[in-house]
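I have placed the structure first, in the form of structure tokens, so that the comments after it can refer back to it.
Every protein chain but one is kept in place in this view of the complex.
Each chain gets a letter, A and B, in the order it is written, and its residues are counted from 1.
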Amino acid sequence: MSRHALSVRSLTVEFATARGQARAVDEVSFDLVPGERLGLVGESGSGKTTTALSLLRLIRPPGRIVGGEIRIAGADVLAASPEELRRMRAARIALVPQGAMSALNPVLTCGAQFEDLFAAHGERGGAARIAALLASVGLEPQVAGFFPHQLSGGMKQRVCIALAVALRPSVIVADEPTSALDVIVQRQVLRTLVKAQKEAGAAIVMVGHDMGLMAQFAHRIGVMYAGRLVEIAPVRDIFADPRHPYTRALIESLPDLERRGEFRGLSGLPPSLLDLPPGCAFAPRCPRVVERCRVERPGPTLLAGGREARCHFAAEPVHAG
Amino acid sequence: MRRALNLAREEPGLIIGLVILGGLAALSAMAPLLVDVSLAEIGAARPRRPPGAQHWLGTDGQGRDVLASLLVATPRTLFIGLLAGLIGLGLGGALGLVAGWFRGAADAVIRTVADVFMTIPAIAVLVLVGTSVRSMSVALMALVVAGLSWMAPARAVRAQVLSLRERPWIDVARLNGQSGVAIVAREILPNLAPYLAASFVVAVSTAILATVGLEALGLGPQNELTLGMMIYWAQYGGAILRGMWWWWAPPVLALIAIFVALFLISTGMDRLVNVRLRAAS
Partner (left out) sequence: MWAYVANRIGLAAVVVLIALSVNFAIPRIMPGDPVEQQLAAISAAGGQTGDMAEAAKALRQRFQLDRPIWEQYLGYLWNVARADLGVSVANYPQRVSEIVLSGLPWTVGLLGLSTLISFGLGTLTGALMAWPSAPRALRLLALPLVLVSAIPYFVIGLVLLALLGIVWPILPVAGGYPFGQVMNADLPTALGVLKHGILPALSIVLASLGAWALAMRGMVVSVLGEDYMMLAEAKGLTERRIFLAYGVRNALLPQFTQLALKLGALVSGAILVEVIFAYPGIGYKLYVAIGQKDVFVVQGIVLLLSLSIAAAMLILDLFYPLIDPRVAARSS
């Protein structure tokens, strides 16, 4: 039995396109201890959602997991047979989906969508069990009798959270769980998610693009760029002392109450996954780029405090440019 | 030439459909050269002869040469379809344009009428008209059928106009002070062209289906030979039960060829339109 709730090693995912194989996730590795909350951030197309869905093997063609290893509490996800995988899903690793508005089956009542989850895993459901789950996410028991269209977006996402924790999984994958909601509801739903996650004792991987929201939610933050995990570190450290220039750029692009009106973004666009630069993928946009960055791809640099960054200069703090 | 080859590779169905239809039309156009067309008159030959050297496809129960009949009837059926399709499309397109562009009351009225017309079975109206007129002619039939096939194009065009009018370039034209008519003519109509073409094929197919149905019920033009009337006479004369396959099979095969061809063309065009749209957006 591993002490890790989730262990990901060199996960690589490729998408077949007309112009060749696009590597959407490139040798991503990280571990989570039980109860830990990891936030994965990055621009759209950085591979954060693909990474999250790979954990449940939910990648559909033309996408394919081409290499690596995923273990949930020691159990090998990628080696599982279809039936083993089916039993693993929801029971060991659950998903809180992105499309809160459309993630529930419109023709079944919420209660029925709990019941079919229990039935698929050979468990007994029942009104009392569903009511307890609904209560744990702050919903009334009557919600079980409602169809999804009768609920607000925030309520639907709470139902999804209740579904995710129903079988007490070791890991919850939350793919931008609040992106479809308005700001006030976002905070409430996040609080609910954390509460439910704590009660279930699950580790959680949450994908998002809002560094600010992540800072309040996660223990650690992983930053992705062009399919690579460029930095992973505890929240406090990453904000105080980012070691990858891209992380720093993301932090600086946050609106700051003290420096109102001053907004420092990144120039340029992320590279095409079909046409990555030979060295560091961030080199074309990097403020501190040197010749070595253009030819040599930086490997992971392990730093104190369990931190890791993929930059040739990760050992030194990134100074404001 | 290369474009044509590319099209053939992407949409073989479209090309096959066009070739079948073109072949039928060409064959019919050359009919006077191939056979003696007067053999398609009643009593022109000995009735109920099986195929042979003199009559390649035999003769029917009323003494018509089946091959000559086929070559006379096919273009007439196609003509009814084209005429009815054209009228239906023109009427429906115009109504759809009005409904989509002006919206409001005009839209509400046109949409309600279209909905009600779609509920009333076409065959019921056709039968009523067919039994109420003294004699049915090819032109009258096309007109009646067109009157019942305008709803689908009207709906399609309306939906397209509604979405087109929200596009940015329409706003630009409006800001430039172009009049509504000018915008419709210059900006909307050209963008509608592919939809009009696609719904034209559907309208033609619907129209031929309706006329053939009417004819099979015995409400077609008694004095003019069409594919549907050939089948009606064959059915009337018990051709199938008497095993006279040469009498009923040729018009049936011609109809199958026409419907399959129209179907291939319409699905091919649908896909082509969608690909263009995807490429454009």
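Here are some notes:
Going forward, a contact is a pair of C-beta atoms (placed from the backbone, for glycine too) under 8 Å apart; a residue touches a chain by one contact, two chains touch by 3 or more.
Source: prediction; values computed, not measured.
In terms of the touch definition stated at the top, the absent chain reaches A, B within the entire complex.
In the complete complex, the hidden chain is touched by one of B:L83, B:V161 or B:L262, namely B:L262.
Residue B:A122 is the one among B:A122, B:V161 or B:M269 that touches the chain not shown.
Touch with the hidden chain on the side of chain A covers residues 56, 58, 86-91, 94-95, 97-99, 102-108, 116-117, 119-121, 147, 149-150, 160, 163. Where chain B meets the chain that is not shown, the touching residues are 116, 118-125, 127-134, 209, 212-213, 216-219, 231, 235, 240-241, 243, 245, 248-249, 252, 255-256, 259-260, 262-263, 267.
Simple rule for what comes next: only the chains that are shown with their structure count from here on.
With each centre defined as the average position of its C-alpha atoms, the distance from chain A to chain B rounds to 55 Å.
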